[in-house]
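What you see is the complex with one protein chain gone and the rest in place.
Presenting chain A:
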Amino acid sequence: MSERQRADHQLNAAVPADGAHAAVPKQRDPGEVVAELDDLAVWFPTPAGVVRAVDGVSLRVRRGETLGLVGESGSGKSTAGLALLRLVDPTSGTVRVAGEDVTRWSRRRLRALRRRVAMVFQDPQASLDPRLTIGASIAEPLIVHRLTDGGAARRRRVDELLDMVGLRGELADRHPHELSGGQRQRVGIARALAGEPDLIVLDEPIASLDLSVQAQIMNLLRRLQRDLGLTYLFIAHDLAAVEHMSDRMAVMYLGRIVETGTPAQIWRDPAHPYTAALLSAVPVADPQAERDRRRIILSGDIPSPVDPPGGCRFRTRCPQARPECAETDPVLAEVDPDHRAACLFAGEAVRAMRSR
């Protein structure tokens, strides 16, 4: 692992300079890291063997930015998000929030951490207690962390939070089943906002919503970020959504980050064959371009995280796999400034794929 750790340090050293980068004007205080994972591994014992859901992931989220995390289901992206709240226990590596190492924090201390990092879940129906009113769900962080004095103040704060997410105050007395999917997700967002967190982990926040509602929720998230200076880790399998939302993005495959960069870099110039394959699956609105679009079809399913392939993990599905790929486990290496890929033939392989 030491080799990859070194590579990660380089990544970290290379990125913070971005304050000077015109590409990321949104960042007010680019130096401040709100949360980070350092060579994190999360393994789950199962009857079939040890599932390596996350297997050596390093990432940093800085104040005011949105870091997009993409990957197909089973890539470990959600587990990485859960690790930031310590909702899963890391097998190895470090979780840091606001500079503090929270990897070994006790349950009691973790409760305080969970005010600083909030989470919005994929299925808003499942993430709201059917027995509680909307108001009670939103008020839970306020009660747990004693953020308001008394019922009247709490009620006012709940009204304020509902207003922030574009819901009428009278919905506070309703139950989740009386709301639409979009409204429920707004409630989930209001609950995440209640504790004024430093970081909000958005775990596929729009994946289970109707298409028309997805855009509304994305716009709401962007508006809230602009107005409140929020920091997001945006987890999704939808590349277009991540590109739309993010200042930086990371692509995950089988428990590892295979490529990081700005959305523009990754969109225009993917360096990892997996990213290129993902991108080729995104439809284009321009009919001419859509006709020219060449889809890269990956063969087979994502391999079992119980027994990941040796060498490069993507080689079993990579159209450009070469003998060397079975020998060496590639680390994230710089292709352009701020743009890194974990491929022995970064760039070259993608060009070969596209010219076929």
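Definition applied: a contact is a pair of C-beta atoms (placed from the backbone, for glycine too) under 8 Å apart; a residue touches a chain by one contact, two chains touch by 3 or more; residues count from 1.
Here is the rule we go by: contacts and distances are computed from a predicted model.
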(message) Tell me the UniProt protein name of the chain this structure doesn't show, selecting from "NAD(P)/FAD-dependent oxidoreductase", "Glyoxylase, beta-lactamase superfamily II", "ABC transporter permease" or "Formylmethanofuran dehydrogenase subunit B".
(response) "ABC transporter permease"
(request) Give the residue, chosen from A:145, A:222, A:244 or A:293, that touches the chain omitted from the document. (result) A:145
(message) Can you tell me which of A:61, A:119, A:217 or A:279 touches the chain that was removed from the display?
(response) A:119
(request) Taking the full complex into account, find the residue in A:155, A:222 or A:244 that is in contact with the omitted chain. (result) A:155
(message) Can you say which of A:100, A:160 or A:173 touches the chain missing from this structure?
(response) A:173
(message) For the chain not shown, which residue from A:41, A:57, A:80 or A:128 touches it across the whole complex?
(response) A:128
(request) List the residues of chain A that touch the chain left out of this view. (result) 85, 87, 107, 110-115, 118-119, 121, 123, 126-133, 135-136, 139-141, 143-145, 151, 154-155, 172-175, 177-178, 188, 191, 194-195
